[in-house]
Structure formats: C-alpha cells, structure tokens
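To start, the structure under review is shown below, and the notes come after it.
One protein chain is absent from this view; the other protein chains keep their places.
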Amino acid sequence: MPDVLLSIADIPWGVMTIVLPLAGAMSSFLWPRRALPLGLATALAIVICVAGLGWQLVQQGAQRYAVGGWGAPLGIDLYADGLSLLMLMMTAVVGLGISIYSCGYFNLERARYFWPLWMFLWAALNALFLSADIFNLYVTLELLGLAAVALVALAGGADALTGAMRYLLVSLLGSLCYLLGVTLLYHSFGSVDIAILAERVESSPTVWAAMGLMITGLLLKTALFPLHFWLPSAHASAPAPVSALLSALVVKASFYILLRLWLELFPFASAALAQLLGLLGAAAVLWGGLQALRQTQLKMLIAYSTVAQLGYLFLAFPLASITGWTGALYVLLSHAAAKTAMFMAAGNILYFGGHDRIVDLDRVVQHLPLTITAFALAGISIMGLPPSGGFIAKWLLLEAAILSGQWWWGIVLILGGLLSAAWVFKVVGYAFTRSEVPHEARAVPAAMEWTALLMAMVAILLGLFVPWLLALMEIGLPFGGVGSAG
Amino acid sequence: MNWGAALPLFVLASSLLPGLVIFFLPEERVAIRSTLNLVGAALKLVLAGVMVWGIFHGSHFETRLPLLPGLDLLLRADPLSMLFVGLSSILWLVTTVYAIGYLEGSPNRSRFFGFFSLCVTATVGVALAGNLITFLLFYELLTLATYPLIVHRGTEVARRAGRTYLIYTVAGGTLLLIGTVWLYTLAGTLEFTPRGFLSTLDGASSTALVIIFVLLIAGLGVKAALIPLHGWLPQAMVAPAPVSALLHAVAVVKAGAFGIVRVIYDVYGIQFSATLGVTLPLAIVAAVTIIYGSMRALFQDDLKRRLAFSTVSQVAYIVLGITIVGPIAAVGGLVHLVHQGVMKITLFFCAGNLAETLGIHKVSEMNGVGRRMPWTMAAFTIAAFGMIGVPPLAGFISKWYLGLGALDAGQGWVIFILAGSSLLNAGYFLPILYAAWFKTPADAWPAERSFGRRETAWALLAPPLVTAFLTLAVGLLASAPFSPLQWARFITTLEYAE
Partner (left out) sequence: MSPALLYALVGVGLFTLGLYALIVHAHLLRKILAINVMASGVFLVLVALAARTQGTPDPVAHAMVITGIVVAVSATALALALMLRVRAATGRAELAEEPLE
C-alpha cells in the first residue's frame, strides 16, 4: 500500500471532527453574512474527517487519543471504536443532508443564528461519540442539550418557545440525575475513565444507585415511554431541519451513552432491569404508534413516530445477544436517515402549502413528486418492509427474539410495523386527493426536495450494505463478551 | 463477463432501468416512453429465452449477493422459475402494447408505466428468487409497486380499494415474514432445494413446522386469493384494465400461487409435507375456494368482478394440483399456472376493450356485442371455452391432468370438485357468449367511441388475439418439446423422482 495512503491514517482525524465544527461555529457567528458558505464548507470538511477516521480505524483498529498529551485519569481521552465510528458516520451523513437542506429553508435573518448553533450542536455530538470518560460525556451532553433547545426556540412562535422551555427543563433534569450518578461512581472507584471503571466496577448499593440515576436521566433525554412527554411538542414545533436533527441525532446521543454504560459498566445489571427496559420500549412502540394515527398534523405525527421507533431500540436490552444489538443499531441508523427524510418532506409540504394538515394535502403527489417519493421510501424503512435498513433491523430483532425464546417481543415488533404502515399509507393516500381548502402554493427549492429524496435513499440503501457496516461495527469489539453470537 | 452471474440481474434490469427513467419523463413524451417500454419488454423476453436455452443445455445462472450474515440475496434460474419468468415476459410484452393503447390520452402515464415496470421487475424477482428471503423481498416489493397502480385514478373508490388491498397484503406479508424468520432460526438456511431441506431436521418439533407452514401459506394465500383471504381481489378491479389483466390475473395472484408451490416443493418437500399432514387440509381449502369462487362469479353482473371471482376459483386449481400428492396432479397444477394466465388475460383484455370502446361494464349490457366487435368476442369465446375445459384448449389439458392425477393418488373426491366447477364455469360463461352472439343489442351502447372501420384500436385488438391464439396453441401443441406441459412434466420429475 502506498505510503501516502498509510500516512493519511496517522492524521488525528478524531480530534479534527470536534475542532472543525467549533471553528465553523465561531466563524459563522463572527461573519453572519458568510454563515451559509462557512457552514456548508464545515459540513463537507467534517464528512471528509469522518471518512479519514474510518480509514484510520480500518487500518489500525480502535484508537485512543489523549487530548493535549494528558492521558487518563487526569486528562481527557478520546476513544474511537466501531460503534463510535458508525455514530459519527450517521451524524456526518445526516448532518450534510441537513446542511444542504437548510440552505434553502432559512431566510437570512434566521440563518445567522441557525448556523452557529447547528455547528455547536454538531461539535457536541462528535465530542460525545468520541468521549472516553463519563464526566466528559456529561459536559458534551449538556452542550448538546443547550444547543438543541436554542435551535428549537429559533422558530419563534408560542408553541416553539414553550416546547423549547419544557425541553430545556427536562434536559437539565436529566443531566443532573446523570451527574449525580457520575459523582457516586467516581466516589466508589476513583476514576471517571470508562476503561478504568470497567475494570474496577463491581456490584454494590452505591453502584446500584448510580446506575438507577444515570439510566433515569438518560431515559428522560432519550424520551422513552413514559418519559417522552416533552418530545412531540419540541420536535413538531421546531423548524423542519431542526426537527430532523433532533429526532435523528440528538435523542440517539443519550441512547448511545446508555448503551456504552450498559455494555461496559453495568454488565451485572439484573435481567429484571433489562426486562423493564424492554417493557417500556414495547409500551413506547405501541403508544407512539397509536398516537401517531390520531394526529391531524404531519409533523406531530412524525414526532410520535420517533417516540415509537425509539421504543424499538430498547427491545434489544432483554434480548442481550449480538443479533439483538445489531438489530437495535440498525434501527438507530436507518431511523436517522428515514426520519430526516420524513421531516424534510414535511418541511417541503409546509413550505409549499403553508400548512401541514394531513387531510388537506391537496394532490401533493402531483406538485411535489420527489417529496412524496421521499416520504414513501422513508416510510418503507420505518414500516420495516424490504428492501430497507428498517427491514434488516426488524429481521435481526425478530431473529434474536425467537432464538432467545422471548417471542413476545417479536409480537411487539410486528404490531409496531403494522401501526406504522397504517399511518404511512394514510398520509400517502391523502397525497393523491384534492383538498377542499384552496391555498397559495409556493415553489419548493430543488435542493430541499432532492436532499429529502437522497436521505430516503440512504435509508433504503442501508438495507443492502449490511456486511460492510457490520464489519465496521466490529472494530474494537464494542459488543465483545456480551451474550452469544446469533 | 460471467454470464452465469450477470444474466439474472440483466433480466431484472431490463424492466427496472426503463421504469426508473420513465418516472422522470415529462408527460408529453409519448414516443420515448412507449419505445422504452417496448424495448424493455422485448429485451426481457429475449434474455428469458436465452436463459431457457442455456438451462436446456446445462448452464447455471445464479447471482449471489451478501445480504445478512449467513443469508444471501440469491437469484437462481431453475426450471420452475423459468416457467414463471417465461409466462411473465411474454405476457408483459403483450400487456405493454395493450396498456399503451388503453391509456392513450389519460393523465399521469409516466407514473403509471414507471410503477408498471417496477411491478414486472418484482414479479420476475419473485420468479428467480433462490431462497425464501429473496422471495420475501420481491414479494413485498410487488405489494408496494402494485398499490399505486390500483389507486392510479385517484377516485374515492380507487383509494378505498387500495386501502383494502394494503390491509390484506401487508398483513399477509407480515405472516410470511414471521414464518420465514422462525424457519430460519430452526433450519439455519432458507435456500430452495428440490424435495425440501426440512426433512432432515431433527429436534425441530413438527408442531412448530406445521405452524410455520400455516403462517407461510396464509401469507402467500393472500396474494393467491385463497378463501378467506381473497377479499381484496374483486375490489381491486377498479384499477385500469391493463392492471387487472396483467397484475391481478397474472402477476400478483400467480406470485402467491408460485410461492405456495415453492414452499411445498422446495422448502418442505412434497413427501415431508404429506408426512406432516398439511397437504390434505390445504387441498380442501383449495377445493372450497374453487367452488366458492365459481359460485360468486355466477351472481356478478359487473364483468370484471365476474372475471375476478373466476380468477379466485381458477388459481386454486394450481394449489389443488400441488397438494394432491401425486406427479400427474402436480403436472396439472403447474401447467395451469401458464394456461390460466393466458386464458384469463385474454378475458380481461376483451373486457377492457368492451369498456373502452363501448362503455360496457356489465354483462347485462353485452347483448349482441358479438356483431359489433366480432374479433374481440371471438377471442373471448376461445378463452371462455378454455376456462370451461373444452378440448383441445388450454384449460382442458390442465383439468385432464388434475382429474387423472386425483384418481391416481386415490383422491377421488377431487373429480367431483372438478366436474362441479366446470359446470359452474359453463354457468357463468355460456350466458355471456349466448347474449353476445345471439341476442339483439339495445338501441345504443353506453358510451361508444368510434375507430373508423375497425372495431377498436389496433393496440387494443392485437393483444387479446395473440393470447387467444396462445390458448389454442398450448392446448393443440401440448406434446411439442417446449410446451408448458412438457416443461411442467420436467419440473415434476425433479420433485417426485426417487
């Protein structure tokens, strides 16, 4: 292999994925007139960095980087393995799509605030996925929450502001619970570094308290039933690209932390707790699906669908096998792409007609064919029909459920799929009809329609490249030692 | 170029790629769209012919792409798949000509032909699937691609029919998925193997296998319109005639029936199925469907609905033939896959002609139409006689083998079913023929369009004539080397030979 390619692997790509968006945020704040090109350039640069990181991981295995030369336990370490790489890739692809979409969506006044906030959020996400100690996770989680709240408030109306306020309070509550748990863990084992803690951790009442606190805080932020009450209003009232990044990325970040802690620090967690998480997940799937059917506005419907899809993620906890975790991961990835596409489609429809009432969609299929195709393709992934990432996820989770003898989770999966099918086809059906209420139509910029379609294509294509993604996931064996294969 | 691996993909691409391009064509580009459609259809036919020739000379065509750890996306050309691929290719070409003529001047043709091409791609994918997961993938794709065609006209009744269709097919697809995953966890593989791969399974309880069988058949039975899962089919007749003709008479229902054949032959194996005791119940379901469908058809005045119930009844012949455990009956069932296709498509083409040219939708409006549209009604007559089972037409061959096979396998009761259903067929077809040829017409047709001296447009007339001719040909030339009958015989030997 040529030396140039090998030496590319030596560049500290991981650090750059954090520094670049920070720089992008600062510069777009300082030069608001240039915010858009700066933001786009940063987005592209981040994608390249993530690709570079991927190359590095494939060549050299899991990476650990000590920021500033100070290693753990005093300094902050960054750690990249297959799982963090997949999360970073998901963020990069979705982020690029959202960035391009936002070029057409925001007017100049809003754009000057959107770009710095979005770049900060992206920096927080990247830092979160690369963090190797639980306190750094707290800091990045808070940064993420603050940026997200500000983005929700960007829309400006009473709904958005109220939703943002509620979101902020919930976010702070969750972080504080998490921080208290960090405190207890630090006191028990003298370190906050995940690798060191993983060696030292053992079952004790303090650890149980810490675990309970941290899980509760993270569940609050991941909006698992019944702690999901803040999500629909926040995600539905935000501007469309913000809704997309909230549903696709922000809620996944706290789930990622939960997953890491579960796998590394809490392997002794009782089966009862795992079953409880699964039960809550099942409730989320059914509740979210039923609520989605009742909605009259498209963005609210899509937000409730997020509640349901997040429930799928928790079904993997009682299944505790590689197949189950892979299935959950696939839900995570394909939902990110599909939900982004759906919110973008909703944004287009809103832009086009000035409203998103489902019954008044007025032959959108003719006026916005790309948008409705994007919605339909994304719906295919959400429903779990082939060929899509959602289908692969459903297959894997079903397989894991049947193999572990806990076939009732499979029933939940099936019911969730049927509920999704009901509302997807309901919306698609209305897209064919004429509306009673006349309204002015605005032409939707091509960039907005095409990014929606491309994100939906990503959701579909995820279903066709499974072996490669699984190979990436294996780097560093994040699931190694957990349960049995298949 | 490894033709063995590439050819199945090319066969799929020959309709997929034109379809994708057609989606983006502006509405007015009629010539380009028609050319793409016809070239694609012709190409598919040629490639299918190449594959058949190759198989006859011992080549293997197999495309294998990794899908999941342990499971591949597998496209394989074996004799059974070529039977279905051949049928689909020939009939797609004919239907494309028909559709171009039928939809002339109507809106949203690019959308229509785009999804039409996707449907055929899915059908051929179902035919070429080499394992159950690939089958499932294309089976669900077929659902997704046919829905927009049913709701194409956008009317309230079309949307309702579409909703009914979805409820049935999504539920069926779900059952199929559950069965497939469960089977995979038990068997570790899903590849279609002649005589099945389950008989060697020990430790797997027969109860589980029976339940899985029920799940699979139920999932497939929705598309195959077995009682009581047939409810979507009569409602789907609201779609334009080319859709009813190709999809609901040929592609969708045959995909379901084909799937049932695959499950019984290449997943469970016929001997193992008999041992499990699932063949007789399924045969009874098929028999009930045959009689019920024919009885409902008797009472329909709407022509397409009558034909729809006739389809419900006739597709069950295929299932009946397979589930009678005997090689002769199996030949009857398999060959009926082809024969019913050509006969039913002829009938639907004619029904479409009557609707398009004269505005006739009901049987009661058909008095004397034979004199106004003689060629169309001639084709209709041939196909109708074929359905009843008049020798030497296609339907007769199928029923002969079914009857003989039933006696051979000791299932004499089937003869009564066959006789009864033939009588019922006569009961709902002969009055139509009588009315069309011998009654005096009403003063005016409901909505007449004039085509000059011809009875209707060329594009609408030629296809039914071609398929009526095929009905005659497959019957008369049944003993010729490449006839569907010989092909069916060949397939049966693979399953039944010791």
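The first chain written gets the first letter, and so on, giving A and B; residue counts start at 1 in each chain.
By definition in this document, contacts are C-beta pairs under 8 Å (C-beta built on N, C-alpha and C of every residue); 3 or more make two chains touch, one makes a residue touch a chain.
These numbers were taken from a predicted model, which means no experiment stands behind them.
Contacts of the undisplayed chain with visible chains (whole complex): A. Here one chain is not drawn; of A:L169, A:V359, A:I411 or A:A471, the residue touching it is A:L169. In the complete complex, the residue from A:E142, A:D356 or A:E449 that touches the missing chain is A:E142.
The omitted chain makes contact with just one of the residues A:P37, A:G157, A:P267 or A:G354: A:G157. Residue in contact with the omitted chain (choice from A:Q291, A:Q309, A:T323 or A:T451): A:Q291.
Although one chain is not displayed, its contacts with chain A can still be listed: residues 73-74, 135, 138-139, 142, 146, 149-150, 153, 157-158, 161-162, 164-166, 168-169, 172-173, 176, 179-180, 182-183, 186-187, 192, 228-229, 232-233, 287, 291.
Convention: only the chains that are shown with their structure count from here on.
Averaged Cα coordinates give chain A a centre that lies 43 Å from the centre of chain B. Taken in their complex, chain A has these residues touching chain B: 363, 366, 369, 380, 385-387, 391-392, 394-396, 398-399, 402-403, 410, 414, 417-418, 421, 425, 429, 432-433, 464, 466-467, 470, 486. Chain contact summary for the complex, chain B toward chain A: residues 66-70, 108, 111, 136-137, 140-141, 143-144, 147, 151, 154, 159, 162-163, 166, 170-171, 173-174, 177-178, 181-182, 184-185.
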